[in-house]
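Starting off with a structure, shown below.
The other protein chains are all here in position, but one chain of the complex has been omitted.
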Amino acid sequence: MESFLVYSGGSFVRTSREHVVSGPFDGKPFARTWLAGVEEFEQSVVAAVAAFAGLKKMHAFERSSILREISEKITAREEVFAGIIAREAAKPWRYALAEVRRAAQTFFVASEEARRLPGEILSLDWTPEAAGREGLVKYFPIGPVAGISPFNFPLNLAVHKIAPAIAAGCPIVLKPASSTPLSTLELAKIIDETALPKGAVSILPMDRKTGNRLVTDERFRLLSFTGSPEVGWKMKEDAGKKKVVLELGGNAGTIVGASADLDHAVKRCLVGGFAYQGQVCIHAQRIFVHRSLFGTFAEKLVEGVRKLNYGDPLSPETDITVMIDEGNAKRVEAWIAEASEAGATVLCGSGRNGNYVEPTIITGAGPGMKVFDEEVFGPVVTLNAFDDFREAIKMVNNSLFGLQAGVFTNKVDELDMAFNELEVGGVIHNDTPIFRTDHMPYGGVKDSGLGREGVKYAMLDMLEPRILVKTIKNQ
Amino acid sequence: MESFLVYSGGSFVRTSREHVVSGPFDGKPFARTWLAGVEEFEQSVVAAVAAFAGLKKMHAFERSSILREISEKITAREEVFAGIIAREAAKPWRYALAEVRRAAQTFFVASEEARRLPGEILSLDWTPEAAGREGLVKYFPIGPVAGISPFNFPLNLAVHKIAPAIAAGCPIVLKPASSTPLSTLELAKIIDETALPKGAVSILPMDRKTGNRLVTDERFRLLSFTGSPEVGWKMKEDAGKKKVVLELGGNAGTIVGASADLDHAVKRCLVGGFAYQGQVCIHAQRIFVHRSLFGTFAEKLVEGVRKLNYGDPLSPETDITVMIDEGNAKRVEAWIAEASEAGATVLCGSGRNGNYVEPTIITGAGPGMKVFDEEVFGPVVTLNAFDDFREAIKMVNNSLFGLQAGVFTNKVDELDMAFNELEVGGVIHNDTPIFRTDHMPYGGVKDSGLGREGVKYAMLDMLEPRILVKTIKNQ
Amino acid sequence: MESFLVYSGGSFVRTSREHVVSGPFDGKPFARTWLAGVEEFEQSVVAAVAAFAGLKKMHAFERSSILREISEKITAREEVFAGIIAREAAKPWRYALAEVRRAAQTFFVASEEARRLPGEILSLDWTPEAAGREGLVKYFPIGPVAGISPFNFPLNLAVHKIAPAIAAGCPIVLKPASSTPLSTLELAKIIDETALPKGAVSILPMDRKTGNRLVTDERFRLLSFTGSPEVGWKMKEDAGKKKVVLELGGNAGTIVGASADLDHAVKRCLVGGFAYQGQVCIHAQRIFVHRSLFGTFAEKLVEGVRKLNYGDPLSPETDITVMIDEGNAKRVEAWIAEASEAGATVLCGSGRNGNYVEPTIITGAGPGMKVFDEEVFGPVVTLNAFDDFREAIKMVNNSLFGLQAGVFTNKVDELDMAFNELEVGGVIHNDTPIFRTDHMPYGGVKDSGLGREGVKYAMLDMLEPRILVKTIKNQ
Partner (left out) sequence: MESFLVYSGGSFVRTSREHVVSGPFDGKPFARTWLAGVEEFEQSVVAAVAAFAGLKKMHAFERSSILREISEKITAREEVFAGIIAREAAKPWRYALAEVRRAAQTFFVASEEARRLPGEILSLDWTPEAAGREGLVKYFPIGPVAGISPFNFPLNLAVHKIAPAIAAGCPIVLKPASSTPLSTLELAKIIDETALPKGAVSILPMDRKTGNRLVTDERFRLLSFTGSPEVGWKMKEDAGKKKVVLELGGNAGTIVGASADLDHAVKRCLVGGFAYQGQVCIHAQRIFVHRSLFGTFAEKLVEGVRKLNYGDPLSPETDITVMIDEGNAKRVEAWIAEASEAGATVLCGSGRNGNYVEPTIITGAGPGMKVFDEEVFGPVVTLNAFDDFREAIKMVNNSLFGLQAGVFTNKVDELDMAFNELEVGGVIHNDTPIFRTDHMPYGGVKDSGLGREGVKYAMLDMLEPRILVKTIKNQ
């Protein structure tokens, strides 16, 4: 059984608490790591504070070349990383490999952004009182950053915190999900080989209580959390003076308008609805289809779901596999049952077996049912018909959440309405909400979060503007 | 008969060459001005060079408040200006008043842009050789500007050179069209009341030979010309070392797609095709209508044209009146005849009377006919049907020119294709090419010109970037 | 005694709790207003939520012209406003008038920014997976904003919340300081005359308990607070899911380097140290002077302080007058005594009389004394000598706070060091930290706050980016 040491303050360490990781697919322990305790936490924070002095003095080309080195080394070991992810997260190989490639790309983008910090010169002499003044605005790293990342993209969602932090010149202490800590610890080996000051990055698997120090410790200037809404919003309360970025979830909506290319829409909804068993923040949970297409759409989607290939995540043939754990599978099962009892129809999906939930499509769901109102984070989509496009917009907006939304349409006025009226962080045209590319601004409104990630956007929260009001001598 | 003195180097002067201005509508002389000669030209250039020293030292709030003052004074006298324009250019009152308001707006926009010169801080340390270097980029006025403006918007197209020049800190010597010099000379009175250094602005009506010194004199750092293509491109050759901005004309195309709102399209094409007798650079000259709508469109457009009210430009009721001169009217008459002889059909328009040409709609025109290939600059539009949207794009692009184009459509893919494929400076959605608002980037490609105007964009050509490579001591 | 009605949800109302306002200078009641209770608060919030629908649909020119109208009307009544401020806040007339002019300018800047919301087009096709995607990012108003403003700039610091909110399209409910509510209620009269939807702005004097609803009510999407650090940071904890902007105070440092123009530095430190009795967030509290200049500097500063003219704030001759209340005067007196007892020397300032504290200069103060470590918010400055510029930087940074800092120097390396090393939001060259112009980014780091104001910067927190991921059909 392979061991993955904790990466604390620039050293790989064992701690007193061994933590065995089992694969959700076969339930077998396959690797060992350790949980950091208060001691390692303290060591990491002290090292981060110390590393900041060096980090903030690094030249742009230094930060940039370190990030590029990491990117290239991830690529060189992409199959190793994909294997770890497939195993620890039960992510089908194809999606695991895609995640690794995205992580390499995220570091690559950061290697560019590290050289491209914003900076502007402002004329200040807009009034006689400010005659002779000129403003120079530069951006400076804020200091140590605390990062907490989830199980569903165990590598790339951690990288979306680590890479911008290095690019901005901020040290970071990151807590991966306890169920999936291995891919980031594998990454730590690569990071450790670079010229980064020791302590610039720490990767600490922790229990929740110890991990909560990331939220409350005032030596951090920013908390960046990706995870569930309840946990995230509570952290905001406890975060003290630090800035808080929250990337939470939602029950994202997709609208299929009357002018949509039906086959294309079905194909994309299969991916958006069932990739990684729906355990994706921007999972296409609620699909609204124009009544003229509804019947055919439902039929074809069911047909598509039936062709999904169940199996071992390590197999390249696998489309769908188990959920992260039985607790979640049971929750999803219960939500489906609740909807069914309340009058909704299950078009396909015959239920749960252990931590496997069969891909499920539900019609007739609506407000009041958890599968419609809350984040299902499982292989379930709801289908509803609509008559008027504006009505579909309202149904998508009728949610506590607002991360992304998908809109299939070829009408200019519908697309304008969708972009201008949907209360979300991103509207995806002719695709489902699941689309993301790693340099785009990404994040939610309403209960779905606070702030934006996407390398450059994540960096902006890790930087503080400072203006020099220059006085120009009258010459 | 009112007299308008020449504004040369900060003084209002008479010269040895009186120039009587007659109104195109009734042909009667109604005002007197003078043509500047070599002496006044020289005086203006010397004063411009001298004024530059003061202009470039002015604080932002000083340039800004002068521009705002001019804007407000134009507004206060808008009826005076509109009367002059209506008379000198035979522009129907409604359009003349709109032009004056746009001129006030252009100065207002410039009063903002005067305080908003760009400026950026660049990290330069992308390689070890540049460690410790930081770039500060500021923009500095280039020096005296030569402006030449046309008859058709005698005030606002001159203002599109004068206002940016003041905002950027550049002196300007402007030659208005000889047929319509009065509105800019009226403007000179307002400019003269401001705190601008004397000589910062000169307005010189000149004959073409004297005016050509604006092109060749090396003391100017920029020539900004709005007028006809042949003249403009020749000037580029003769302009020596100075920068050249050319705002020329075209034979702009409009596409009415199958999904268009027909009545709206007809209404807008009436304006785009016949406002100011078509004497507009972005006149909707060539209209391509989807075959499914063609018959109805043609019928309704003819009907609309028949309702246009002919009359004295000074009357608020007038929609259409005479052209600028008989020479142009005869040219347009001949072009219509040429098309007709070559097989095109004149749907409406019964010809010329003096310098009046009746609004004319032609179907069946095409390549090889002047009304299709060249800039008609008169009250003539051609109508053609198309079957495939891509074909319509090709027909619009089948031109030496590329200023703006109009596209009526509610299909996303058509609008994307139009934006990405039309070889023009601006694509106007659900309107004809005639749309312009004064702060937007405006200008043509191919034979339609070089560079962009639109206050901020015009200013960019009047400014020169300068980088300070700052060396930061390692501290 | 003049009455100022509460402006709640678009109506001017009396409430059940009368609130009499007395002038700090003579202690006499001079005006009456009312405190809003839960009922008015609720009315205002409901109206704000309702107004949002209208506000967010307004065209740019509509929001812009309303803001310009308000700016012009403030200017037209500038003496009325200055009189109110002088009286309610005991602000010397000269400074009161300057504040009113800045408030007019703040609205004017907002009238420009209302038309200049950011927006960008991003190429997204950086990887094969994103081929054919294009990103359009626009900014949308977030919804109702809660504002809380302090007594020291009772008009302009409220305006720095109201004007950006209108410009961004967000309704706002603002609580002015209870001691100085009148100038904002006077402003409400002007706002009410505009075409803003009723309820877009409410001005509610409230007791602290009722006012705290602004912090906790989840219908607000942003809390923007200007005031004291303890209060501000507590609010951040209680703010729930909303964004929080905090503009707090500090104990700002000023460095006078060996190359400084001594007379200029003294002159500016007199203003920075004693304008409005030091009751300014960016008051020049701690002055560090190079040893070579220290003696002369201290002498001249004391001499300058002795010439300050004490008197009625309504007199244009007055330089200095009473503090806001006796509690604060006593606190300042106690802090001076503490420093004195701990060994510091009081160069000038003979103590307190009622709510008047004589301008005080202290040498020999240092860490451990409140006048050095905390925000004195009174007419007190400390002077210390330094030998090495780097040492001076460290002394300024040796603070919990970091709002602005002043640096008098003519050396490039010192200015670079100051800009790159001072842990503040703004470094003011050849002036004290007190410099601010209303469109510049303004705000603090460390305990001095979170986020930036300055119209455009304040607006960015009131706007939410939304990306449209456009899918371009391969054509």
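In this document, chain identifiers A, B and C correspond to the written order of the chains, with residue numbering beginning at 1 in each.
Simple rule for what comes next: a contact is a pair of C-beta atoms (placed from the backbone, for glycine too) under 8 Å apart; a residue touches a chain by one contact, two chains touch by 3 or more.
As the structure is a prediction and not an experimental result, all values here were calculated from the model.
Asker: Return the single residue from C:Arg32, C:Arg94 or C:Arg115 that touches the missing chain.
Answerer: C:Arg115
Asker: Check the options C:Ser22, C:Thr75, C:Thr127 or C:Ser340 and report the residue that touches the missing chain.
Answerer: Counting the whole complex, the residue in contact with the absent chain is C:Thr127.
Asker: Using the definition of touch stated at the top, determine which of B:Arg68, B:Lys330 or B:Lys470 touches the missing chain.
Answerer: B:Lys470
Asker: State which residues belonging to subunit C touch the missing partner chain.
Answerer: The list for subunit C reads 59-61, 64, 115-117, 119-123, 125-128, 130-132, 136-138, 409-413, 415, 429.
Asker: Provide the residue numbers of subunit A that touch the chain removed from this figure.
Answerer: The list for subunit A reads 112, 390, 413, 416-417, 420-421, 470, 472-473, 475.
Asker: Quickly run down the residues of subunit B that touch the omitted chain.
Answerer: Subunit B touches the chain not shown through residues 98, 105, 109, 122, 124, 126-127, 129-130, 133, 135-138, 140, 142, 233, 236-238, 240-241, 243, 415, 419-420, 422, 424-431, 435, 437, 439-442, 445, 447, 450, 452, 464-471.
Quick note on the criterion: only the chains that are shown with their structure count from here on.
Asker: Which chain would you call central, comparing Cα centres to the global Cα centre?
Answerer: Here the chain at the core of the arrangement is C.
Asker: For which pair of chains is the number of C-beta contacts greatest?
Answerer: By number of C-beta pairs in contact, the leading chain pair is A-C.
Asker: Going by the contact rule already set, what residues in subunit A reach two or more other chains?
Answerer: Subunit A, residues with two or more chain partners: 122, 126-127, 130, 136-138, 415, 429.
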